[in-house]
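Dropping the structure in here first, questions after.
Left out: one protein chain. Kept in place: all the others.
So that you can tell them apart, the chains are marked A, B and C in the order they are listed, and the count of residues begins at 1 in each.
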Amino acid sequence: MGSFRGHALPGSFFLFFGFWWSVKYIMKYVCKKNKRTCFLGSRAGFQRLEIIEGLIKISMSLTGMTAEQFVPSGPHLSLYNYEEKHWADLMSWQHSTMYFFFGLSGLVDVLCFTTHALPVSLSKMMLSNAFFVEGFILYFHTHGRAMLDIYIHQLLFLSVIGAAICIFMEFFFRSNIVLELLRSSFVLLQGSWFWQISFVLYPPDGRPEWNQSDHSNMLFLTMCFCWHYAFTYFILGVNYAFITWLIRSKIKKNFPPDMRLLKNVERDQESEEEI
Amino acid sequence: MGSFRGHALPGSFFLFFGFWWSVKYIMKYVCKKNKRTCFLGSRAGFQRLEIIEGLIKISMSLTGMTAEQFVPSGPHLSLYNYEEKHWADLMSWQHSTMYFFFGLSGLVDVLCFTTHALPVSLSKMMLSNAFFVEGFILYFHTHGRAMLDIYIHQLLFLSVIGAAICIFMEFFFRSNIVLELLRSSFVLLQGSWFWQISFVLYPPDGRPEWNQSDHSNMLFLTMCFCWHYAFTYFILGVNYAFITWLIRSKIKKNFPPDMRLLKNVERDQESEEEI
Amino acid sequence: MGSFRGHALPGSFFLFFGFWWSVKYIMKYVCKKNKRTCFLGSRAGFQRLEIIEGLIKISMSLTGMTAEQFVPSGPHLSLYNYEEKHWADLMSWQHSTMYFFFGLSGLVDVLCFTTHALPVSLSKMMLSNAFFVEGFILYFHTHGRAMLDIYIHQLLFLSVIGAAICIFMEFFFRSNIVLELLRSSFVLLQGSWFWQISFVLYPPDGRPEWNQSDHSNMLFLTMCFCWHYAFTYFILGVNYAFITWLIRSKIKKNFPPDMRLLKNVERDQESEEEI
Partner (left out) sequence: MGSFRGHALPGSFFLFFGFWWSVKYIMKYVCKKNKRTCFLGSRAGFQRLEIIEGLIKISMSLTGMTAEQFVPSGPHLSLYNYEEKHWADLMSWQHSTMYFFFGLSGLVDVLCFTTHALPVSLSKMMLSNAFFVEGFILYFHTHGRAMLDIYIHQLLFLSVIGAAICIFMEFFFRSNIVLELLRSSFVLLQGSWFWQISFVLYPPDGRPEWNQSDHSNMLFLTMCFCWHYAFTYFILGVNYAFITWLIRSKIKKNFPPDMRLLKNVERDQESEEEI
């Protein structure tokens, strides 16, 4: 992983999942609010989606593990170098372990929604576990590196643990749109921060490296992390506006104006209760 | 911000909001307890108030950002000094970022209560986020300064995180008067502590500076922080007493004595359930 | 406070309250379980008790504050020594601040249960606050002392924060006997640990002082802290057994055997639901 691509790859995975979750949960919420059945609302459709999500997770984690193990400088599945008597390329093994737990989470998703024997919330717990394990490894990962390198990984750790805690709380407060949006925002943040890391530590195109011990770089990155976070809210906002517009425009087509009026009244009462 | 005014300005903003929230939530609670409809109780009035609150937040954060950027020593929107090859005035940029997230929270408030498309609790989550981001930046803010300076900002950090956690919990336990009072107390504490910081670090009127490395100053400030906290409870108490007296005196005018008796009986039963 | 008595006094206060709370909450629970009305069950009795509790808290905190300020070596209400230009006896002021917040909690108790204008759970919040403030001051209290002194206060800090968190949780999960017992155990632990501190740091009767930098003393105190904790459970257990026996023996007197049988059946069903 110690390369531009090694950080850009998981970054892209998390950006994809952050974006996908924001779309999924916003759509579910807006459909429910407008009392419309959509693809996600039906049980069979929902289950099929979850299974596909699980399969994508598995394939992504397999891709990641293969890349970590079989790049030219990788360990090629050997854990201990018996000739030189030291562990072989532990970094790659640690990254493989992180990918593995996401794969496990995907596997549990698929099992949950195909066999019906497992409790549904187990899939949430495994996902939360995968993030906790990622955070755990990250935390003990950067021993002995330069200051900036450590700091930039600490910020990554924050976004990972944020996502892990969010999913753990979703497990108790189910179908809570705000928690789900928070989770999406943390995952998007993690994805875009992975890209930031690859630009800072492995600048492409022969650009000069960042000064790893300049304190003002740390101050800038602190702020930059917040801007990435603001950016994730921009994405969520655009998503939300677009999906709401899409579903409302469909309602206008399908319902005569009178019924819409009726719907508005209902909606008002609901939001009153919400307050 | 590195000046008396730079700390007094946000201090005043937080004092204003802490005071306003205490008034709002106490009024809401006392009205509900006395089963009286007040301005805050009606839905339209409540929404209009929230929108105004959002607009005030936006204007305050714009004021703060403008002040940070365009004071004579500010960065004037330039982030990198290309001539001397270093970041330009990162402190001001960090403060602008903090203000920005409060502005974002104000924007979400306005959108929530005008369009009705967003979930109402989103406005709480954004506010909690704004405090968390403020705390996050504060935490990594004081690298390399004098001991007392660091310590006084750590205490500020405590009050910020207290408010952030409180608002995050309000999100799960809605309309809980005690949590809302706790939040107000933390925000008031933060405001008055900002003023304390400006007096300690930038003593006005040419008074001598505090000895930044004297340990007994730290001990005093620890205690002083608690006294500020006790002071916020004094403000909340006075507020509570005044509002209760105001609303009860209105009831006395509007209701004949018999009905009041009836009301008292009802109230007693309620509080019994509360126990 | 820097003396045997200065630690034994608050220790006795906390032992008294820990014991009293264990009696109160166990009696309440056992009465409810045996469907018997007792003094604590009636509303007026319960309120009178709470008011008395509040008054005791106030008088104890006044005692503590007076002792801290007016012992011969105390600050006698002067905060700054203008002649020698340093703060006067900050330790005593910090201890007074701790006592003050417990007094505030007592005041809120009295106001809550006499005026009925305040929300009942406010008294819990103020008590939790008092413990948090105590913990906060303790945490920043021992700067620059010997290792053993710091460590023994850290353990005290643990017991204080345990009580504070417990009471904060009681605020959400009301009338939960197990949480209430946990709280009592932490408060008893704090009380007995205060006594332990006074024996370790200020050995009476001219016994030799403990070696403050011997690591094995720290190991012993870690274990000793656990034994104190086990001891609080012993007290709670004896209390529980005695109160249960007392109330059951009263039932036997008052009810004919047939009704008791009926009661047993009911109780069995309940505990079944509990499982």
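Keep in mind that, in the parts below, a contact is a pair of C-beta atoms (placed from the backbone, for glycine too) under 8 Å apart; a residue touches a chain by one contact, two chains touch by 3 or more.
Computed from a predicted model, the values in this text were never measured in an experiment.
**Q** Among the chains you can see, which ones touch the chain that has been omitted?
**A** A, C
**Q** Looking at the full complex, which residue from A:46, A:199 or A:231 touches the chain that isn't shown here?
**A** Of the listed residues, the one touching the omitted chain is A:46.
**Q** Check the options A:31, A:137 or A:150 and report the residue that touches the missing chain.
**A** A:137
**Q** Among A:4, A:100, A:202 or A:231, choose the residue that contacts the chain missing from this document, as touch is defined above.
**A** A:100
**Q** Based on the whole complex, identify which of A:118, A:165 or A:235 touches the chain you can't see.
**A** Residue touching the absent chain, from the options given: A:118.
**Q** Applying the definition given at the start, please give the residues of chain C touching the unseen chain.
**A** Counting only chain C, the missing chain is touched by 29-30, 158, 173, 177-178, 181-182, 215-220, 222-223, 226-227, 229-230, 233, 240, 244, 267-268, 271-272, 274-275.
**Q** Going by the touch rule given at the top, which residues of chain A touch the chain that is not shown?
**A** These residues of chain A touch the chain that is not shown: 43, 46, 86-87, 90-91, 93-94, 97, 100-101, 104, 116-122, 124-125, 133, 136-137, 140-141, 143-144, 171-172.
Following the convention adopted for this analysis, only the chains that are shown with their structure count from here on.
**Q** Once you draw an edge for every pair of touching chains, what topology comes out, line, ring, star, complete or other?
**A** line
**Q** Could you give the separation in Å between the centres of chain A and chain B, each centre being the mean of its C-alpha atoms?
**A** 32
**Q** Where does chain C touch two or more other chains at once, residue-wise?
**A** Within chain C, no residue contacts more than one other chain.
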